[in-house]
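Shown here: the complex without one of its protein chains, the others still in place.
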Amino acid sequence: MPNTFGHLFRITTWGESHGGGVGVVVDGCPSRLSLSEADIQHDLDRRRPGQSKIVTPRKETDTGHILSGVFQGKTLGTPISILVKNEDQRPEAYSEMETLYRPSHADYTYQAKYGIRNWQGGGRSSARETIGRVAGGSVAAKVLKKFAPKLEIVAFVQSIHNLTTKITPDAVDYDEVEGNIVRWPDAKEAEKAVRLIESVRKKGDSVGGVVGCVVRNVPVGLGEPVFDKLEADLAGAMLSLPAAKGFEIGSGFAGTKLTGSQHNDPFVMRGGKVRTTTNRSGGIQGGISNGEDIYFRVAFKPTATISQAQKTVSVQGKAAILRARGRHDPCVLPRAVPVVEAMVRLILTDHLLRQRAIACPA
Amino acid sequence: MPNTFGHLFRITTWGESHGGGVGVVVDGCPSRLSLSEADIQHDLDRRRPGQSKIVTPRKETDTGHILSGVFQGKTLGTPISILVKNEDQRPEAYSEMETLYRPSHADYTYQAKYGIRNWQGGGRSSARETIGRVAGGSVAAKVLKKFAPKLEIVAFVQSIHNLTTKITPDAVDYDEVEGNIVRWPDAKEAEKAVRLIESVRKKGDSVGGVVGCVVRNVPVGLGEPVFDKLEADLAGAMLSLPAAKGFEIGSGFAGTKLTGSQHNDPFVMRGGKVRTTTNRSGGIQGGISNGEDIYFRVAFKPTATISQAQKTVSVQGKAAILRARGRHDPCVLPRAVPVVEAMVRLILTDHLLRQRAIACPA
Amino acid sequence: MPNTFGHLFRITTWGESHGGGVGVVVDGCPSRLSLSEADIQHDLDRRRPGQSKIVTPRKETDTGHILSGVFQGKTLGTPISILVKNEDQRPEAYSEMETLYRPSHADYTYQAKYGIRNWQGGGRSSARETIGRVAGGSVAAKVLKKFAPKLEIVAFVQSIHNLTTKITPDAVDYDEVEGNIVRWPDAKEAEKAVRLIESVRKKGDSVGGVVGCVVRNVPVGLGEPVFDKLEADLAGAMLSLPAAKGFEIGSGFAGTKLTGSQHNDPFVMRGGKVRTTTNRSGGIQGGISNGEDIYFRVAFKPTATISQAQKTVSVQGKAAILRARGRHDPCVLPRAVPVVEAMVRLILTDHLLRQRAIACPA
Partner (left out) sequence: MPNTFGHLFRITTWGESHGGGVGVVVDGCPSRLSLSEADIQHDLDRRRPGQSKIVTPRKETDTGHILSGVFQGKTLGTPISILVKNEDQRPEAYSEMETLYRPSHADYTYQAKYGIRNWQGGGRSSARETIGRVAGGSVAAKVLKKFAPKLEIVAFVQSIHNLTTKITPDAVDYDEVEGNIVRWPDAKEAEKAVRLIESVRKKGDSVGGVVGCVVRNVPVGLGEPVFDKLEADLAGAMLSLPAAKGFEIGSGFAGTKLTGSQHNDPFVMRGGKVRTTTNRSGGIQGGISNGEDIYFRVAFKPTATISQAQKTVSVQGKAAILRARGRHDPCVLPRAVPVVEAMVRLILTDHLLRQRAIACPA
């Protein structure tokens, strides 16, 4: 439903960019897991504005406060409420948005749907909404660490505009990705990506790109056969992210150029396990994980907020010119990486708990 | 949850390819809508095997029986149960599947997840499962006709292997699509696509491709801002279809090569309404329909079932060679078209009912 | 939602008393459990009309057909669809219901809500709807037998009109209950109850009563602390049964006459376990089972369908006299017993699977 995600492990997010804050309630978390505000802050910091010279300079510490569900450092099994207050609010910087619809933003559709909108900074459509997802993902990570300790999720920026990394997913390394401000998997090339983003910002423009994500050591058997196929849940989650326009898993769109005999992944025995020699399936077959790496890609459009003048209409239906003044990201991808990872954590945790429920020895 | 789709308008599907049949229970359908078995059969026939020389010759009439929820030709508001019996069952044609895992099928993952599987013809992982979706979509169509009478959904085959139509989505015509057995939007080119599929089949191989879908006259304001964004629900639904590997909406992956100033859709007033001059958003902004055409594309991999010999392993973990004997589609796309449309019907109906619930005059 | 019950183990029921049949789709059932049509039939027979001289003589064999989800006698983990065809349909026996609202039935409210109703035999409001619940409960019983093999659920008729058994819940024996047609826990008194029901039927009248239910050997820790408290789920399930007007657990309404010092259940150690010396809590504390017997009672009003003439109004709003001709139960309680048990099975199975999902060793 609207602001709740997941079945057994579920988060409910709330909050606008301007107002009391944003937050999340995590429900269905197993008890007796260690959880501290520092655990959450680590991930919030990776998503935070102002973390580097290539992201929005909006000044938010995005400090996460745990209000419930934890006692003496351990989860209680009760709802975990996490609050992040809004700090750097400048509604006056958005005053033109009271009367003008920003192109390719949600201003018009919110107004049409609700007959009202918080026009200060995007309101609920602000990417600030993803704070709740990231905080929820940090809690999910604790569950994964408990029940699937070897599982590793690495998202990374695979392309920005016309610049694409040559690193293949199996070679992507978490530390190398996190070691540069673009979250580019090839540290040596990262500076090129930085310059691309900076040049675009100088023009008052923006760029998009593709985030790749690889998940390693996934337990076999997670997912469901029909509507909740693992790739369906991933696709839905990724397209629910602000600015996302596409999703593909394994061979993706390129796979449509192959024949079945070229595309199928032959099975072999390896290490006493059923494995595949290729992985065009992307780690999921029939909606269920097969133990190979899960690999998918998400397309993010160029940020809709740009400084250049744009044609639009006013709330009263008059033609107008908009020149945005709000602070914004020239490229959302570096900050999208931890959000993509958070959604993967949430989905895998939910499916892992669901599988625990029905797993039945012969 | 596993076999239920939708919130207010929801379907629960059931059934394996071999067994008593397949079916669907439709819950949440408004009352007093005209509904007959013929309405449903029209759509089931578009999905049916044996409908043309380029699809599987499996002989199924796929006759839909309405068992409940309709009285004197009108919906009652109670659950509508629809049953399609399995007719052409040849479990013996699948006997090798009892012991061998078919590459890039769900055999191994089902076995790993459940410790058991119906190995006759794919069981629940058979595309036969989509019958329930199509029948449910036929009921949804009645709701859409009542509450959004001008809405039009047209899915079509946009590419097969390396053959791509030049027709743009806005020019696609339902009758032209349905007028040829490939469901190709350009009737003059359809024969070329037929020959491509036939040549692949002769080699015992298969091909994939891309299904496009355009939705016209969508009411403004459908969708939700966060997890149930309209594009998120579409992406999830499409990736839940057998053989789907990718989804993109509006500018999609190609849009990542544009800058924000190139990509944004300027607003203008047209016919007294807020409209956009371009439609890279694909008819959805901030998760909510903006009244422009919704346009998306779905990648389908080449059919996993092929007649050529393939390397695999047995249930006992021994290397083996599989040569499938079951009847199968050399290309799933022509039959995928009505299934894609059905999922769109289900999603739009659900969101339309949800919007009716909360719509609130000032 | 309307016709679906449960979270992890969930049933969706469908069907009207007149039409193609009634049925249920069971989703979320663990795989590899033995399940046969005979298992289900045993419970359907306990609910069946015509099973004795004190229930409705409507002639239905209520034969359950498993259409999916079972392979070679074992559950597959996929949805289990069960169909019971309607056999003894006599719509002509209900023709006056086309125009008259039966007092204390659902005729008027259905008409007001939906603007249409299947007036033949009650349609969806017929107690025939409970067939799906009972069949679903039979599947649930298999899960309980696997994961909580000692658990025992015994429902019984505790009172009819002014006749009340003296047997206390802890002394109720399943075989003794099932050994008489009233399902009275004291076989020696059963004949008195039979005569009461027969005398009421002769007058064309009906009686209600109270069904008690005791659940033994419940695993400790089932339930949830807030909205899904175990007693809340039980209460909701019981009040969803046709003719149910009240629910109480443990000390119930009588407990309001005690003081806290009289009412509290002291804890003691017994057999190495934490136990209580009294059980006014009814086996549940804070929404969660404590291992003591769960004991509750459900009030059923006298059957609304009676043969005596009754004042009512017509669909057109005219005063009228109704004299029902349909076959009906003078007392629903004997047939309600297996339905109450089915609902308990469904709830406990759902909570048991949920607990398996989150159970987390220190």
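A, B and C label the chains in the order they appear, each numbered from 1.
Here is the rule we use: a residue touches a chain if its C-beta (ideal position, glycine included) is under 8 Å from a C-beta of that chain, and two chains touch if they have at least 3 such contacts.
Worth saying up front: this structure is predicted, and the values here are computed from it rather than measured.
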item	value
Contact list for the unshown chain, restricted to visible chains	A, B, C
Residue in contact with the excluded chain [from C:214, C:249, C:294 or C:337]	C:249
Residue numbers in chain B that touch the chain omitted from display	7-8, 28-33, 77-78, 146, 225, 353-354, 356-360, 362
Hidden partner interface residues of chain A, rising order	1-4, 7, 10, 12-16, 19-23, 25, 27-28, 31-32, 65-69, 71, 74, 76-81, 83, 113-118, 123-124
Missing-partner contacts on chain C, residue numbers	1-5, 7, 13, 101, 103-106, 108-110, 112-113, 115, 124-125, 129, 159, 161-162, 200, 205-210, 220-229, 231-240, 244-253, 255-269, 272, 274, 276-277, 280-282, 284-291, 299-306, 308, 310-313, 317-319, 355, 360, 362
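Methods note: only the chains that are shown with their structure count from here on.
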item	value
Chain at maximum distance from chain B, centres defined as averaged CA atoms	C
Whole-Å gap separating chain B and chain C, where each centre is the average of the chain's CA atoms	39
Mean-CA-position distance for chain C and chain A (Å)	45
Multi-partner residues of chain A (at least 2 other chains)	7, 225, 360, 362
